[in-house]
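Our next item is chain A:
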Amino acid sequence: MGNISNLPIPFLVLSFITILCALYVVTSKNPVHSVLALILTFFSISAHYVLLNAQFLAIVNLMVYAGAIMVLFLFVLMLLNLSKDSEPVKSNLWGVAAAISAGLLLVIITASFQKTGIAIMQGNAPEIGLVKNLGRVLMTEYLVPFELSGILFIAAMVGAVLLGKRDGATVQEIMNLNNDTNNA
Partner candidate 1 sequence: MEIIILPLILSLLAAFTGSKINKTVWGLLSFVSLFAMVYMKQHYGIHNDGVWHNTFDVPWFSNGIHFTLGIDGLTGLMILLTNLLVPIIILSIQTDKQKSLIPLILFMQAALNGVFMAKDGLMFYIFWELALIPIYFICLLYSSKDAFKTTIKFFIYTFVGSLAMLASLIYLYLKTENHSFAYEELLSVQLNYTESIWVGAGFLFAFAVKIPIFPFHSWQANTYTNAPAQGSMLLSGIMLKMGLYGLLRWFMPMAGESIAFFQPIVIILAVIGIIYGAVIAIKQNDLKRLIAFSSLSHVGLIAAGFMTLSAVGIQGGVLQMFVHGINVVALFYIVEIIESHAGSRELSQLGGLAKFNRLFAALYLIVVLGTAAVPLTNGFPGELLLLKSVFDYNTITGVFAGLTIILCAVYMLRMYQFSMLGEGKASLNEIGLLKMIPLLILVALVIFIGVCPQVIIDQISPSIQKIMLEISNSKGVLS
Partner candidate 2 sequence: MNSIALILGLPLVGFLINGIFGKNLPKSIVGWLGTFTVLASFVIALGVFNDLRHAAIPSEGLHLKLFTFLNIENFNVDFSFTLDRLSIMMTLIITGIGSLIHLYSIAYMHEDEGFYKFFAYLNFFIFNMLMLVLGANFLMLFFGWEGVGLCSYLLIGFWYKNAEYGKAARKAFIMNRIGDLGLLMGLFLIFHQYQSLDYSIVLPKMADGSTSQAMLTAISMCLFVGAMGKSAQIPLYTWLPDAMAGPTPVSALIHAATMVTAGVYLVVRCEALFYLSPITNNVIMWVGLATSIMAALIGLKQNDIKKVLAYSTVSQLGLMFVALGCGAYSAAMFHLATHAFFKALLFLGSGSVIHAMHHEQDIRQMGGLKSKMPITYITFLIGTLAITGFPFLSGFFSKDEILLAAFEHNKIVYILSVISATITGLYMFRMFFVTFHGTYRNHHHSFDKVHESPWQMSLPLMILAVLSVLGGLLNLPSYLGHNVSMKLSHWLAPILPMAESHSELSHNTEFMLVGLVVLLFVLVVLYTRNKYVSKNAVPEEDALTPSTGKVLANKFYIDELYDMVFVKPLELLSALVDNVVDSKLIGGLISGVSTLLVAISGLNKKIQNGNIEYYLTFMVLALALFLGFNLFF
């Protein structure tokens, strides 16, 4: 591991913000706060992308994640009226267990790289992350996945429709319907 003090300030600041926001996402009691924190996280990650010469990704990240997906989340939260602290707090034991599990994994993964030599990032050509270049790659080398991701969207769409379709059954009816199977 390199010396932290040698690190460029922007990286450190961005990383700090990212991690802080991420932690808030995880720990916030209010789901809406979590969403907002997550959006902030995405912003900071986008900033990382810019640092990493991935300008297109930075934009897409903002649009797709922070824009579309997070709005979807917010929308659902509002729709289901979950904006308040409805979630019962888990016992500390769970928190400890989860922290241990995650921490263990983190430690092990990072420890695995102890042997990896210190490699200075080579730096990419700045233009690689521009939409022009990426588009070319996407339409040549990555044509097949690009086309096939269409299938994914059709599937996701049909699926969402299938599940979202209303068919007039009330909660009570569903409860009744399920009672006999549950008891059996």
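Candidates were picked such that all candidates are chains of the complex that A comes from, given by their letters.
As a convention for this text, contacts are C-beta pairs under 8 Å (C-beta built on N, C-alpha and C of every residue); 3 or more make two chains touch, one makes a residue touch a chain; residues count from 1.
Since the model is a prediction, treat every value here as computed from it, not as a measurement.
Visitor: Going by the C-beta definition already given, which one of 1 or 2 is in contact with chain A within this complex?
Guide: Result for chain A: touching candidate is 2.
Visitor: State the interface residues of chain A toward candidate 2 in the complex, per the touch definition above.
Guide: 94, 97-98, 101-102, 104-105, 108-109, 111-112
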